[in-house]
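The full complex has more chains than appear here; those shown keep their coordinates.
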């Protein structure tokens, strides 16, 4: 699996401190596509992250963070002025968590087409995985993305796209205008009923939304996650997966949240993993939903749950009993 | 708004460590009146804290902590032997939190009347805000308090008093003897039905308690908070506000607690803010209850919730969804 | 009370970090028997821990950790290659906690009979407390244990045994073969219905299991704890105690877990404490269950809840209201 997207430095205020209070940050690195790559690497899939980071130590540290968890990084370009930043404050109970983006004028937004030899990068790959936050990065990114999609098509590499709509990056209208044309080259779309309606004009609801979306854009697979936010500390999530024939529903999970960010990326990785394993749809959606659930219990963006842990939860073992 | 009261150093054992286990303290500063001042300053009200701290670095750090959050500190006297201390242990589930007071013989308890030029301090102020923990500090404090109240009366500055009864400071009988005479000069009283009964001899219950209390002491406004403690980790709070005509009830909030201390001070600040804004009683009590709720989700004593966050919760948006 | 068992270094990943993520460990010391000794020492019982640790600083630090909480350590032997280690990862919600044992080839497993003068060590003692993890340590430990039991019998010291079955240490069959013969010298057995069935072949269920177990092995007292694991964050526990006549049931506690390890040891200490105090069975089981409950709210293995805190919870005060 090859991913293409931005890498960012994530700076967390510790515990439940507010950004206004803190004088210490925990530093980690993130990126919707890279998060999925790390999850897949934990589960034994060879993955390669493609991006661009500055040449200085902070850029190198981003690369090292991916290498640490087994993602190949040779195709990441070096150069440009800066790495984007996410300042993160963890919510609690009625107080919402908060993310402040500082991701303008980044090295990634200054990618150049000649920095990426897509036929070589994608050679031997099964999937090219993308999220909507990459094309939100502007024209230079869009041009590289177009190259990647063209190469994928010519090499027979399947393409997955996670909508990952962020209102801090662009409006629904802007996102719709950019993402809709991409769907023609997408095999697997990950999103939600709200995305279907807001970005792609699909008015159907419930199970029918997935099929309608697949039909409208000739998508082979569509997967949705649904989240009920009871509070910043407790959410319920569940998922649906449409394989062209029927919609499979996952269990639902009510979660005491450790870190809510990256749940969608873990879900995307789970669907990709199931497809790579050739599993039946029910098993795929259960695996992906369990992966998303476990991500909420792990700090920072990477889903470091093992395949064994995900499978046990997916099969209904959810007592959280101490292993010793 | 001008506040008068003691500033203390708060030393917290980290996480859920017990005081018996810890060898590290997180240091912050607190004081019931100052906590309210900080909340009001966050919401755009000019506030001034009046107190007394020692001349050394720990005293200066207390002042700096208030300045950091926008409270004016020029009227704080310097001198005397020491700053009082609160050692705090955070409870969990069935284990109660614990506070050890070390607040005898403090600089604040040695205030002298000539250290405070009340007509000048209160000039232009709308409110003088007090809590019952200040007069619990003894005669010297009482004498300064009397000067402050006299000046407030002559300048037409309104007076609010938060009962803040602490059994570690004095008995109910002692508190009653000292606080009751003060009520003649109070416009807004903050407390609870238990305070009305135990300190002021008002036997009515429920809504009627507020009206009875207001009538007995000729108070213009009375506000109560009520707390159900399910465990050290989860409480339910709600509030009532009486404006001389009727009692407004707030929503109730069940809270996963981050830090329970300072909730009452946040509530007091919320009522004062609503009155300063000239809001109707229902809006006032909802704002104050939401402020108190949010304080429980923020570490240490200061309520650093923004006005926007409080208003959104007060208007019913309580899903805690991540803002990004 | 004299305890005999292994001391281990416990290394915790901070907060909810995974062992795969962390580069910092919190170090503490543990041991099922020592944990019980510390709890009893907090409640005013003179306790003595018997074990063996290496001569270097890590071994000394283990001893110091016990001394700090008032346990006598003069009878701990010094020598051998190493202290065993527990790597601990705290679970959350659907993700189970995890313990990695590194406890082979330890100094404790190399105890020698002449290192312990049991008649002297047990002189004046009321109880000798053991757990099943000690005989799991192999033959050298078994030989020392036999000496200790012989000395206890000849001195009239009562013996308690906590099954503490750990599948990472041995199989049920191995445990059964080693523990069953010990029962002839045991006065108080602590375990669960699963232990009765799996280790000792007692098929009865519910209350009847305790009596059947007592009868089969001529035990004077039997105590069980029962745990419902809703998730890694929330468990419900309750207890039963059989005194030869009837089974006393404790309240049940639903707990938001801070640290789940050591709950069984706190329970054992509670039963021993109640027996030492000569309390009626109902009071004993309530005290022990409350002690076990409170342990879940305290970090690391030692139950640093005071007698007063345990008694208040045992008598039904469980609101967790802040003490100030």
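In this document, chain identifiers A, B and C correspond to the written order of the chains, with residue numbering beginning at 1 in each.
The rule is short, and it goes like this: a contact is a pair of C-beta atoms (placed from the backbone, for glycine too) under 8 Å apart; a residue touches a chain by one contact, two chains touch by 3 or more.
Everything numeric here is computed off the predicted structure, so don't read it as measured data.
Student: Of the full homomeric complex, 3 copies appear; what's the total?
Tutor: 6
Throughout what follows, only the chains that are shown with their structure count from here on.
Student: Are the two sides of the subunit A and subunit C contact the same residues or different ones, given that same means over half of the numbers occur on both copies?
Tutor: different
Student: Report the inter-chain centroid distance for subunit A and subunit C in whole angstrom, where each centroid is the mean of the CA atoms.
Tutor: Each chain reduced to its C-alpha mean, subunit A and subunit C end up 45 Å apart.
Student: Using the touch rule from the top of the page, what residues of subunit C touch 2 or more other chains?
Tutor: 15
Student: In their shared complex, at which residues does subunit A touch subunit B?
Tutor: 15-18, 20-21, 91-99, 101, 166-168, 229-234, 260-261
Student: Which residues, counting only subunit A, touch subunit C once they are in their complex?
Tutor: Answer in residue numbers: 15, 253, 255-258, 290, 293-294, 296-300, 304-305, 309, 313, 318-324.
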